[in-house]
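One protein chain is absent from this view; the other protein chains keep their places.
A and B label the chains in the order they appear, each numbered from 1.
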Amino acid sequence: MLVASLLAGCSGGDGRTVITFFQFKPEAQQYFQDLARQFERANPGIRVVVDNPADPETALRTRLVKNDVPDVMTLNANGTFGEFASAKIFRDFSSDPVLDHVNPAYLKVIGALGSGGKGEVNGVPFAANASGLLYNEDLFAKYHVAVPRTFDELIAAAEKFKKAGITPFYGMLADAWTAQSPLAPLSSQLQPGDFFQQRFADRTTFAQGWRSTASELAQLYRYTQPDPLSKGYEDGTAAFAKGQSAMLLLGSYAVPQIRASKPKFTIGSMALPATNDPARTTLVSGVDVVITAARHGAHQREVSRFIDFLMQPKVMTAYCKAQVAIPTLQGLRNDDPALKGVQGYINAGKIVGFTDHQFIAAIPLAPLLQTFLLSGNESRFLSDLDSDWDKVAQRRTWGLGAVTS
Amino acid sequence: MSAQLAEPPVARGTAPRRRTRPGGTDRVNWWLTALLLVLALTIAIPLYFAVVTALKTTDQLGGTGFGLPTHVQWSNFADAWRLTDFPRTALNSAIITVGAVVLTLLTNSMVAYAIARNMSRKLFKGLYYYFVSALFVPFPIIMLPVAKETALLHLDNRLGLVLLYVVYGLAFNIFIFTAYIQSIPSELEEAAAMDGASTWGIFWRVIFPLLAPMNATVGILTCLWAWNDFLLPLVILSDPGSATLPLVQYVFQSQFQTNYPAAFASYLMAMAPLLLVYVFAQRWVISGVTRGAVK
Partner (left out) sequence: MTATNLPASDADVTTTIPDAKAGRRRSATRLPRTFYLMVLPALVLFIVFHTVPVIQGVYYSFTDSPGYGPSNLVGFRNYIALFTDPRVLHAYWFTFLIAGVATILVNIVSLAIAVGLNAKIKFKTTLRGVYFIPNVLAILVVGYIFNYLFSNSLPALGSKLGIDFLSTSLLTKASTAWIAIVILAVWQSAAFNIIIYIAGLQTVPQDIYEAAAIDGASPWRRFRDITFPMIAGFFTINMVLSLKGFLQIFDHIVALTGGGPGTDTESVALLIYKGGFQGGEYGYQSANAVVFFIVIVVFSIVQLRFLQRREMSI
């Protein structure tokens, strides 16, 4: 048995071409598994092996080390995606017709993360998310709170809920990354437009450009339940679903998880206003799932077939419906009520990418945020960010300044 | 791996192993028995907790969580069974564990024997230190290079994993086997050699049987290690079909997907096979390890 598995090489033994499909999203495991089976039925010559690894980023890195880049991958379009793209791991899709109907705003979002060369597009955006704020529509109606359009109104709303004995925002700091969710909209609205270009060029600091971001973030976290560090993402989404908090500082990607706890109210969404000028509010929308392929894979044609299959409007629509995501093809939309509040921004193109994706993964952003939100020490947070950024930049000779290229 | 050792009695024949109890102090110490029973609760509590949690629905969680479930939700186990693809992953774990244990016992003791009987030679003494020094090498330093290498050799599969357990076990196993073998009088071997037995024959027919307690110790430790290990399978196994139990456990634990009762059910299912083996072989395991430690 051991020897058999040792010898089982690339072809499936039944003459079919085997392509490996690396799938990072644990909650969409079954979904993509089913899609792969559908594809196999339509393409009898191809077998798709779906790999849902534990700890996807380490698993993918190990595969790169082994020179065993999966044929097709779904990934979150984050800083690591940018790093791998810059390292010329992924195929260039810039002349591939599959991109023809993709919303160009999302091509810009993934391009900003890094690419294998000028003009390259190293992935096909599949589903996007909206990262603002989720709220309990029933509680808002019950306490006569209008959807806040400015930061001051948001704080006033939080104050009102607090007085009524309802947790305004559920804190989930046991999962440090949850703090990055409100960080992205705050910083993208409050920092100077070219902040990261300047930061990469070492012409500005976080202490200069992020001070108001830090103080507003700290203000929001004053309205959590006590001991937010002992609760994580699952606790938070479950508590919100039970009506224990009025708002949740998370994006649309959290909606399926919340619905798993069967809430009895409508989940509303809004862009997180960081200033007191509603016109300046933008929506942070990242590419939650990007499809990409190995740059030098052996089965380019089969891989393209599979990607084309995944990018069909009906496949994308169904996926986005199930995962409450935003379709990336022009002309498609998701009418889920939980996306209603942000739809206007999407239609108007008032979209920006996640600022935290500009951080090289070696910078411990999430832990620093966690420490900051517990201690409230703003200056310390900003100076730690600067010093970690500089240290990493100093010992790193590659993968820097992706945004400037 | 945890701490353990072999302790060869040196002046053979003079060490009284177990004495008949001295008269007078024969009475059972009930106070001490009670104390130890109470202390044993610290071991039972987390396990009890895991069991009751695994049987609850998510709505019943909360509070201290020590209460019995008001409604027993067996489907948690069914969910965990399905989501972890339990039969296949457990079989993978079992193949790797059994392979590692058997090969380790057959090979490591033999290497230790050659070293133990030739410690006076520079070469073998050097080998001893060379193998044992690996005990101190932190795993992350070799993690990526070995992943690369196994892939090049087409050993990024269960067979390769078994080999790695056998090779990485050498450091500690040689350390304890050698000490133990040196405590075995060489007269037996000399007698066998006189009868015309080869070195090879001497090892398998004379020494290997004498190593039984030590083999028990090493076998148990290798088994625990291979069954429970996470990092090595994570980086070595390329084919998702050969994933082991700890790997699928981790998917459960990863963000976005924790359903505590089902997760606890899957923990119990991952622990159950070894725990069952242990319960049945308990007496033997403990005495094996104890005897392995002193001979």
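Brief remarks follow.
In this text, a residue touches a chain if its C-beta (ideal position, glycine included) is under 8 Å from a C-beta of that chain, and two chains touch if they have at least 3 such contacts.
Worth saying up front: this structure is predicted, and the values here are computed from it rather than measured.
Annotation: of B:L55, B:V101 or B:A116, B:A116 touches the absent chain (contact as defined above).
Although one chain is not shown, part of chain B still touches it, namely residues 1-5, 7-11, 14-22, 25-30, 32-33, 35-37, 39-40, 42-44, 46-47, 49-50, 53, 61-66, 107-108, 110-111, 113-121, 124-125, 127-128, 131-146, 148-150, 163-164, 166-168, 170, 175, 178-179, 182, 186, 198-200, 203, 224, 227-228, 230-231, 246, 249-250, 253, 260, 263-264, 267, 270-271, 274-275, 278, 282-283, 285-286, 289-294.
Counting the whole complex, the residues of chain A in touch with the unshown chain are 57-58, 61-62, 64-65, 67, 80, 83, 87-89, 173-174, 176, 226-227, 229-231, 360-364, 367-368, 370-371, 374, 388, 391-392, 394-399.
Please note the rule applied: only the chains that are shown with their structure count from here on.
Centre-to-centre, using mean CA coordinates, chain A is 40 Å away from chain B. Contact residues of chain B toward chain A in the complex are 58, 95, 99, 144, 147-148, 151-152, 154-159, 162, 234-235, 238-243, 247-251, 254-260. Chain A makes touch with chain B in their complex at residues 1-3, 5-6, 8, 25-27, 49-55, 58-59, 62-63, 65-68, 175, 177, 232-234, 238, 257, 260-261.
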